[in-house]
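Note that one protein chain is taken out, while the other chains of the complex remain in position.
Our next item is chain A:
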Amino acid sequence: METLLTVLLILGKSLLLLVALLVFIAYILLADRKIWAAVQLRRGPNVVGPYGLFQSFADLLKFVFKEPTIPDSSNKFLFLLAPLITCVLAMASWAVIPVADGWAIADINVGVLYILAISSLGVYGIIIGGWASNSKYPFLSALRSAAQMVSYEVSIGFVIVTVLLCAGSLNLNEIVRAQQDHGLATSLGLPWLTFLNWYWLPLFPMLVIFFISALAETNRPPFDLAEAESELVAGFMVEYGSTPYLLFMLGEYVSIMVMCAMTSILFLGGWTSPIGIPPFTWVPGVVWFTIKVSLVFFMFAMTKAFVPRYRYDQLMRLGWKVFLPISLVMVIAVAFVLKLTGWAQAG
């Protein structure tokens, strides 16, 4: 009986989180297009609902009511499995992300590793989709973006290691808590300036590397080589339409949100308020978390608007020859600094 109740509670929480996440993503999609339009002096979607606020829902209906076409020569089971994998895996990451103090569906000890594991699985949706389509362009593009994701995962891993060294825990809640007590603000004697304690300041180069790697990891511009229209038509999703295509797009945006959430948890203090004195501390953590995630996403959208696409060899060079050595050196440097100064937190 008790087990059943726990299971029902987890189900309820997951459902709540998913609904909130999907509605948030509907508006994030709209914001993405609006920001992009604003940079290019256009209006963006503004017809469906006031200021185009219902645009994403209209798009959803459009996709769902289209006829799904499955290529005759494709491997039908895998063809339909691929978008499901992408979407489900992206959503599975949210199980461990704390949206407020302790508000995670699964507050597990190895939360960071779980996110890494799940995001390293995301590549399967792309490879399987590209292969199962049994067509040249999707296949080439699937190989491209698989290689891209595998490359940038390495530097993301090292960036996360530096944060873990500072925080002394693999639990996402603990990482957020570790950012509150030590840092510049505390050593200045102004402990209420919490935002100076967060890791974005001491680990600033890592934040930059993490942000750029996150763009590459989620196939966002300027690294959207998977769907470079001029070379590969529309990437690994050429053969997809209707709901399967919708699932791919949804999975992509959910994993973008995961990356935004990870940036704000690892570097921007997660759910904590930027200033640790009353009117700010009264605001619930989930609000701060949403604000931070939205700000990081704003940067994602701006990057999309004003950076030209990388060439493939440049992308690989950046990942392997620039980010990997820098992040590797930083891991060693951070470890040395923590050891020599005794700043390492007893974990």
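One rule holds for everything that comes next: contacts are C-beta pairs under 8 Å (C-beta built on N, C-alpha and C of every residue); 3 or more make two chains touch, one makes a residue touch a chain; residues count from 1.
The criterion applied here is as follows: contacts and distances are computed from a predicted model.
Chemist: Looking at what's absent rather than what's present, what does UniProt name the missing chain, "Phosphate ABC transporter ATP-binding protein", "Phosphoribosylformylglycinamidine synthase subunit PurS", "1,2-phenylacetyl-CoA epoxidase subunit PaaB" or "NADH-quinone oxidoreductase subunit J"?
Modeler: "NADH-quinone oxidoreductase subunit J"
Chemist: Of the residues listed, A:L61, A:V150, A:V287 or A:A333, which one is in contact with the missing chain?
Modeler: A:V150
Chemist: Touching the left-out chain: which of A:A37, A:L170 or A:A335?
Modeler: A:L170
Chemist: Using the definition of touch stated at the top, determine which of A:W131, A:W198 or A:F323 touches the missing chain.
Modeler: Answer from the full complex: A:W131 touches the omitted chain.
Chemist: Considering the whole complex, which of A:A38, A:L60, A:I108 or A:V233 touches the chain not shown?
Modeler: With A:A38, A:L60, A:I108 or A:V233 as choices, the missing chain is touched by A:I108.
Chemist: Even though one chain is hidden, which residues of chain A still touch it in the full complex?
Modeler: Within chain A, the residues touching the omitted chain are 3, 78, 108-110, 113-114, 116-117, 120-121, 123-124, 127-128, 131, 139, 143, 146, 150, 153, 170, 313-314, 317, 347.
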